[in-house]
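The complex appears here minus one protein chain, its other protein chains still in place.
Entry: chain A
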Amino acid sequence: MDPTTLERISPYEWRIPQTGDMRVPAEIIADEDLIRGMDEKVRQQITNVACLPGIVRAAYAMPDAHWGYGFPIGGVAAFDPDQGGVISAGGVGFDISCGVRMLATDLTAAQIRSKQQDFAHEMSRSIPAGVGSQGHIHLDDAGMSAMLSGGARWAVAEGYGTVEDLARIEEQGQMAGATPDMVSARAKRRQRDEMGTLGSGNHYLEVQEVTDIFDEAAALAYGLSPGQAVVTIHCGSRGLGHQIGTEYLREMALAAPGYGIALPDRELACAPIDSELGQRYLGVMRAGINCALANRQILTHLARDVLERFFPGCKAPLLYDVSHNTCKEELHEIDGEERRLFVHRKGATRSFGPGMGDLPPPLSKVGQPVLIGGSMGTESWVLAGDDRSETVALSSACHGAGRAMSRHQAARTWTGSGIRKDLAARGIIVTSPSRRGIAEEAPGAYKDVTRVVESAERAGLARRVARLAPLVCVKG
């Protein structure tokens, strides 16, 4: 994208002025080089989002934005139900509540390195990952409904993890307002064998070393220190979320004209929040959020089991769990007035600044942890929500490095064996059932994550707290 075609607000904020059918402007938060690297489709998609009914303030693209479907990945948009605002299945995505959680262990990276090969092997054996893998938990109808209502709270009650974990999860581990009875039988069937599975693609479990601290106070509050080992889990709502997305994308695309919604592109399929369809999607999408929270909670339990076997007595408390693909009802101040909005974050993280939201005391003082995944060969980051993020982008931040190259091109450029060998030479062990899967996820296929987080920090979305380097990566 050519930055000269945008209106420069600051070195890290760029505006597409409101023209034509746009109801608000669109804003892209990134430095000039990241903008240059963005696909022209990001402009088209974020401009289209700005045309949707009831949108408030602006349609935002985060520094890691790339071409998605409907909304760009890295897209944020809030809608007011009192102004005819809409909810969009494409604005949430198929992988509802895909997200990241981090366990801040009391182990050092040196301890992991001392058993790295065996530990990586055992972790990959214990975490069901990749196409065709099945979980160890198979829920009956009543169990499925309880899980879809209870989220991580259900998982803890079933013995996966601890009550202390719940305070460290958005919504305290349980999304209110879920309607499991409205979730289709097909969505439930698709989930039957997938509880406690990682998935494939860009999903991973990674053991990382804290290499640098940038904000001592926040690091102390988060329980992070140099040389420490952490475990990061990236996955979502699995087959259930995928099937909900499939069903509602179709239904909303066909129903939109009946609601008098003129879509700039059919891929923006949506329905008024207050409509029967909008409310029905909201309820099942919230069940999907609970499914993702339960899934990450089970995987946490499995990871802790492996840690215990290798390092008896070690602790791995949950630092935080963030969701990326959601639509949440939140209060935001718009032009001096507090308004109830439905905020879509697709490939974007909530980023509450100090004192905001429902964060437990140690986190509330410094802001919400924002967990940024890099690629399996590059650094990841822990950021803290900045109090300016509310003004800049409705308390939102980036979610990862963002792809710079398609899977297709990556698989033609690299081989899985080559990538695995190169990373092993750098002390990083990658396990995966698929060599092509590794090639498609090659570090070179992603943007420079450091540049992404620097843009997020300088724009006021989130402050850098700690940099992490990968030691072990279990890929799907």
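Note that in this section a contact is a pair of C-beta atoms (placed from the backbone, for glycine too) under 8 Å apart; a residue touches a chain by one contact, two chains touch by 3 or more; residues count from 1.
One rule holds for everything that comes next: contacts and distances are computed from a predicted model.
Of the candidates "Archease", "Chromate transporter", "Heme lyase CcmF/NrfE family subunit" or "CopC domain-containing protein", the chain left out of this view carries the UniProt protein name "Archease". The hidden chain makes contact, of the residues A:G199, A:P272 or A:G288, with A:G199.
Remark: the omitted chain is touched by one listed residue; of A:D31, A:D95 or A:D215 this is A:D95. When the missing chain is restored to the complex, the residue among A:R23, A:K41 or A:R113 that touches it is A:K41.
If you put the hidden chain back, the residue from A:I35, A:I73, A:L299 or A:A462 that touches it is A:I73. Contact between chain A and the unshown chain involves residues 39, 41, 66-70, 73, 90, 93-95, 130-134, 186, 189-190, 192-193, 199-201, 239, 242-243, 245-246, 249-250, 253-254, 265-267, 269, 403-409, 411, 433-437, 440, 476.
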